[in-house]
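All protein chains but one are shown at their positions in the complex.
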Amino acid sequence: MGRITLDKVTKSFGDVNVIPPLDLTINDGEFVVFVGPSGCGKSTLLRLIAGLEDVSSGQIRIDGEDATNLPPAKRKLAMVFQSYALYPHMSVRKNIAFPMKMAGVPEDEQKRRIEGAAKALNLTDYLDRRPGQLSGGQRQRVAIGRAIVREPSAFLFDEPLSNLDAALRVNMRLEISELHNQLKTTMIYVTHDQVEAMTMADKIVVLRAGHIEQVGSPLELYREPRNKFVAGFIGSPKMNFIEGPVAAQQGAHTIGIRPEHITASASDGMWSGIVGVAEHLGSDTFLHIHETGLAETMTVRVNGEFNLRHGDKVFLTPEMDKLHKFDAKGLRI
Amino acid sequence: MATQHSRSAARLMMAPAVMLLLGWMLVPLIMTLYFSFKKYLPMRGGDLGWVGFENYARFVTSSAFWPSVYTTLVIVGGVLLITVVLGVFLAVLLNQPMWGQGVVRILVIAPFFVMPTVSALVWKNMFMDPNYGLLAHLWEFFGAQPVEWLSKASMTSIITIVSWQWLPFATLILLTAIQSLDSEQLEAAEMDGASAPKRFAYITLPHLGRAITVVILIQTIFLLSIFAEIFVTTGGAFGTKTLSYLIFQRVLESQNVGLGSAGGVYAIILANIVAIFLMRIVGKNLDA
Partner (left out) sequence: MARAVTTQRKIINTAAAWAVGLAIFFPILWTILTSFKTEAQAIADPPLFLGFDWTLENYSVVMERSDYAKYLWNSIIIAGGSTLLGIIIAVPAAWSMAFVPSKRTKDILMWMLSTKMLPAVGVLYPIYLLFIKLGILDSKIGLVIVLMLINLPIIVWMLYTYFKEIPGEILEAARMDGATLKEEVIYILTPMAIPGIASTILLNVILAWNEAFWTLNLTAAKAAPLTAFIASYSSPEGLFYAKLSAASTMAIAPILILGWFSQKQLVSGLTFGAVK
């Protein structure tokens, strides 16, 4: 079981209010991602749940029980840190065994769980090495192994992939998702990378300055962002925003249209502009278009073999039913 | 993380160290200040009463004072100049690719671990002795008259001995600093067309600036109070009486405690002026 409820939780450091009153429910077995720009309070929120920081007011309940004042060890949560936080003087085996040793798990049970975790995480050959002798990806897996063997009611991940290179990051993303499918345990995952959020989450919590901007499934956030901030943050490349008369025509202060919802043509269309940089990714091409009279630069996703060059004139047509409209305060209309 | 309970525990854990150092600083300091205003001759009558600032005035007007200041400045300045210049040279040299770098490093650092009395005595007798010293043999080999180092070239001798002791310190610190220089910076400068001497002058040397300052300040603190080297070699004769040595003689040899204490207060003030600069640099680093 791993149902976590935050009830009017606040956190201040001195005079600085990092988390204003915040309510959130995380259901058992859910993969929840906290995402937002750096400094939005997402890590603090995770540490409040972990018990590594004390809440200033409010209540945290785990499986219905008040855990607000429980020390971290008593909350039955496991955490994977950004720096992995492996114990450098212990072998991989001892690192993984450490939480069980602290909990007084019998030796043979420890052994069984270590072997199980090592097998699942491809660490069997490395059990007697020290963390210093492992690659970044392997260290990451040891940290996950150390979390798994505790059989926690929820896993907490604090930007676990940010120290890995791009290729490894994609692999580990898949491994963690796979792990979640196997264990079906609640996972709370903090990241600033919206791609990780979109690909892994059952439920995304978008945070800005300690406030929850929106909670929803990845597709809900993509289709119906509650405001301009969420609209700009979720989706890659970023949504185009257009203000002024064109927006007013639609009865909005700002309209937003995603790059993938615009059709480009060499001959005709609703808007026109000049092609700037074209980024060819093979399957797709991202065109950066200037002099549209709408916004400084418009980004358009076209299919991979689109043949327009730098400086060519281009015509754009948005899919009108995919337009997002926002009022002067940036809220969705 | 830090709760009220852990804070008070922390204070308790710090207390012994803080108390001891506080006592170590205040008790002798107050006593020195107290004596400096007294005429106090332990062997000749003991405490002869308050004399105001007389000791301070007498200390600076005595014929030995200005020569001792001069000697101190020459020794400190000379050793600093030699160790920093040679230290930069050695650091650059040792940073080059070569065979046996580790062994050379060990050879260069060794003098720092030799106790001051040993190095003073070995230099005095085995190298600078005008009859049997190795330098005398060397002079003779080139047909020159051996020099009576410690009496005729006393300052040069002391500066040589002390520089030999402190060169490893300067080298080691500058070498550490030079190794932290990002080699890409040098490569970028090379791409920009800077020649090797220019790269040294515009990239390496400025990078070493901080380390050089630290070397100068720390050495100054230690050099202001060198003692054993003079005690063993010249005993303060032949114009090698530094300010600290003068104070030492006033206090322990001529047992004029009041006068010596006034000198001690001058020395403390002098050291504190240097210390302020050093502390600023260390303090800046502490924030980072």
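The letters A and B name the chains in turn, as written, and every chain counts its residues from 1.
Methods note: contacts are C-beta pairs under 8 Å (C-beta built on N, C-alpha and C of every residue); 3 or more make two chains touch, one makes a residue touch a chain.
The shown structure was predicted, so the numbers you read here are calculated from the model rather than taken from an experiment.
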item: Touch with the omitted chain, as defined above, among B:61, B:96 or B:145; value: B:96
item: Residue of A:77, A:123, A:247 or A:302 touching the missing chain in the full complex; value: A:77
item: Interface with the unshown chain - residue positions in subunit B; value: 1-2, 6-7, 9-11, 13-14, 16-18, 20-21, 24-25, 27-29, 31-32, 35, 90, 93-94, 96-101, 103-119, 121-127, 129, 132, 134, 137, 141, 164, 167-169, 172-173, 176-177, 180, 183, 210-211, 214, 218, 221, 224-225, 227-228, 231-232, 244, 247-248, 251-252, 257, 260-261, 264-265, 267-268, 270-272, 274-275, 278-279, 281-283, 285-287
item: Contacts of subunit A with the absent chain, listed as residue ranges; value: 50, 52, 71-73, 77-79, 81-83, 85-89, 98-99, 102-103, 146, 150
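Criterion: only the chains that are shown with their structure count from here on.
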item: Centre-to-centre distance between subunit B and subunit A (centres being mean Cα positions), rounded to whole Å; value: 57
